[in-house]
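Sending over a structure as structure tokens; questions will come in a sec.
Omission of a single protein chain aside, the complex is shown with its protein chains in their original locations.
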Amino acid sequence: MIFAVLTLLGPLVAFLINGLFGRRYIKNAAPAVAITGVGVSFVCALILFYLVSTQGYTVDGTLYTWVIAGKLEVPFGILVDPLSSIMLIVVTTISLMVHIYSMGYMHGDKGYWRFFTYLSVFTLSMLVLVLGNNFMMLFVGWELVGLSSYLLIGFWFFKKSAADACKKAFVMNRIGDFGFYVGLLLVIFTFRSLNYSDAFNAEAIHHIKEVTYTVFGMEFSLIDLMTFGLFCGAMGKSAQFPLHTWLPDAMEGPTPVSALIHAATMVTAGVYMVARCNALFAEAHMTSTFVIFAGTMTAFLGASIGLTQYDLKRILAYSTVSQLGYMIMATGVGAYVSAIFHLFTHAMFKGLLFLCSGSVMHAMHDNLDVRVMGGLKKKMPVTRWTYLIGCIAIAGIPPLAGFWSKDEILAFTFAGGHTISWGIATAVAGMTAFYMFRSYFLVFEGEPRDHHLHDHAHESPWTMAGPLVFLAILSVLVGMVFGYPLEAGYIHKFLGPVLTPAHAHEHHMSHATAQALMILSIVIAVAGITVAYLFYVKFYPVLPEKTVKTFKPVHKFLLNKWYFDELYDFLFVHPIVMLSNVVLWRAIDVNVIDFIVNAFGRVPMWFGGVIRYVQTGRIQTYIVTMVVGVIALVALFYTV
Amino acid sequence: MNEIFMNVGFWVLGITAVVASLFMVTRENPVHSALWMLLTFFAVAGIFIQLDAEYIAAIQVMVYAGAILVLYMFVVMLLNPKSTGFIKVPAKVILGSVVALVLFLQIVMTLMGTGVIKSAQMSGMNLPEGLSNVKAFGAVMFTQYIVPFEVASILLLVAMIGAIVIAKKD
Partner (left out) sequence: MLTLAHYLVLSAIIFSIGVAGVLIRRNLIVMFMSLELMLNAVNINLAAFSSYLQQMTGQIFIVFVMAVAAAEAAVGLALFISLFRNKQTINADEINTMRG
């Protein structure tokens, strides 16, 4: 318990110190405070992980009772179990690395202290989200990470694109969160409690299993409705189709933020939430189907858009969308362990890739267009090697991290009988390998395309390179350490007890099938890499141009991100703007609201105009009035 | 004998006070008003003596007649305002008189309504043997009412300072 509380206190204290004294007194020493705070969390997370993994230590305790409303009691409670301990490791590791990296990356920025304050807020809120033992704390953390994401995307708020992006992220999340609220209300309504222990109780779930409601003329089971609501929140937070459009725009924020929030931790909150609620989702068959659909769709969507983008960070962003689709798909098919495992490995290598892109961006004077880069491998050896490791890891080449988790997801999807999803996901794996290596080849290999930029490029300072190396090592190792052997690795032993619903139907595959799948996924990954090599090294730029010419409509469709932004503008933004402009502003605001407000001023003025004549300014008038008043009072009360 | 003396004293003093105050209110010249007020104060001091309040009577003469009234006289002399005209607005005089009369009648009616007061005999203070009025007064004032007494002194100090500040020429 003490370690869990300390984990929360570290960033909280850092946030308070930096937030209150940062501008005046701490200034450039802000990172020291913030890193100390997150360092405390990191150490505590390691200790907790050690305790949980070796001694089966768990905590489900109440710090104090937070809300008492009638019979509903919501504690400020802390839950440490294998799931939250592994999330703690992810959050604190990436957060610590990003803190250190930001020291170099953000150096000289006017909002140096502000940046670290926000980072501390984010870390704190993410830890609250992960450590809470009830839906209320999950919700609070959920909203707080949304807030810190908003603040950090809009960190350079003077840039219009950044200000727009943070608004977009916030609004898109609100749409998803609306569903989340409904889900939470259904949870309260059903279980009369917000505690996980009450809601994930096999007996309680058994009771409500058969309850159905009629919504819009169709009959849904209560659990389906509840989980669908909750999943809407996950769709917003984890950027699932059709709410995915905010994530690529969120790349307007500083790159460390993209690495921490929009790749490694916050966007995985949805996956964490679904995994945490596995007891409910396992019973929700209709929602599960939808989850698989949304996940598969998102994976394909992200990967297909990623094929054509030229902005390095956007490529990574769409890759993130695609990988999140994988995780969600895994939760849909019931492979919660694999989903969390992929979350874990993905956090490492995607965090790494983003930090590398930040390093490249630094070297290229904030230029992110991959078409002007090239040949950077000599100038930036550390960044190059770590980026390459990240690419291999995400492409799924053994023995790096991505292979183990991704292959498990594919295997479980296949074993679960979702062959269409499996087919799409396998294709997506190939596409992922292709576009990741496309970005690698364009940035680091070949000839420099802009000599001016290339000549000024330089390797980043050790504060930035250090985290890269550390995360690269993790990207190589974590998959093997936790994932070997496939489908029965340590991670399964570790997470199995909390993430396997009581009566999950086990899918067994023959050994041969498993091996065939494994070999297939490796082959596809290698094929993707080879194609990328042919396109962007061997026959560059002839082959890519020819391909673009051949598939012009498709390329344009993908380059414009399936026209999602335009569609949403047409469907929602423009009608609402029109409505606000014509009806709400010109009709209602001007004629009704302003009228009421003015009336509040005019009526007292009119009364004042009447009553002012009583104020003669002559003292004797007042005295007469007073005496008459006294007479009246005496007459009222004393005259017999 | 004593009773007759008391009665005569009361009527003489009371009528003097009433008449003097009427004159005070109706004199046009403020100096005359002040002099009539002096007479009222003396009459009231006599009534205090009748009521066994010798000490109060003494300070009534000293503070009111000696200090406050002199202060008024000083201000009147100092400002020496030109005559403001006395009865220029008869409506105001009538209104003021009527209001005051109504107030008086109301007070009297209220008094008559309470039966005890009508028949309450004034027997005079029965002080213990060897205790004069001033001694008795001092004994109460400086034991039970010592704190209000000190507060009153502070009030006077504040008034003094305030008066100086306000009246000072910038």
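Going by the order they are written in, the chains are A and B; count residues from 1 in each one.
FYI, a contact is a pair of C-beta atoms (placed from the backbone, for glycine too) under 8 Å apart; a residue touches a chain by one contact, two chains touch by 3 or more.
Remember, predicted model here, so these are calculated numbers, not experimental data.
For subunit B, the list of residues touching the undisplayed chain reads 3, 6-7, 10, 14, 17-18, 21-22, 24-25, 30, 33-34, 37, 40-41, 44, 47-48, 51-53, 55-56, 59-60, 63-64, 67-68, 71-72, 75-76, 78-79, 81, 84-86, 88, 92-93, 95-97, 99-101, 103-104, 107-108, 111-112, 117-122, 124-126, 136-137, 139-141, 145, 148, 152, 155-156, 158-160, 162-164, 166-167, 169. Listed by residue number, the positions of subunit A touching the unshown chain are 611-620, 623-624, 627.
Everything that follows uses one rule, which is that only the chains that are shown with their structure count from here on.
Measuring from the averaged C-alpha position of subunit A to that of subunit B gives a distance of 85 Å. Within the complex formed with subunit B, the subunit A residues making contact are 620, 624, 627-628, 630-631, 634-635, 638-640.
The touching residues of subunit B, counted against subunit A in their complex, run 92, 95-96, 99-100, 102-103, 106-107, 109-110, 113-114.
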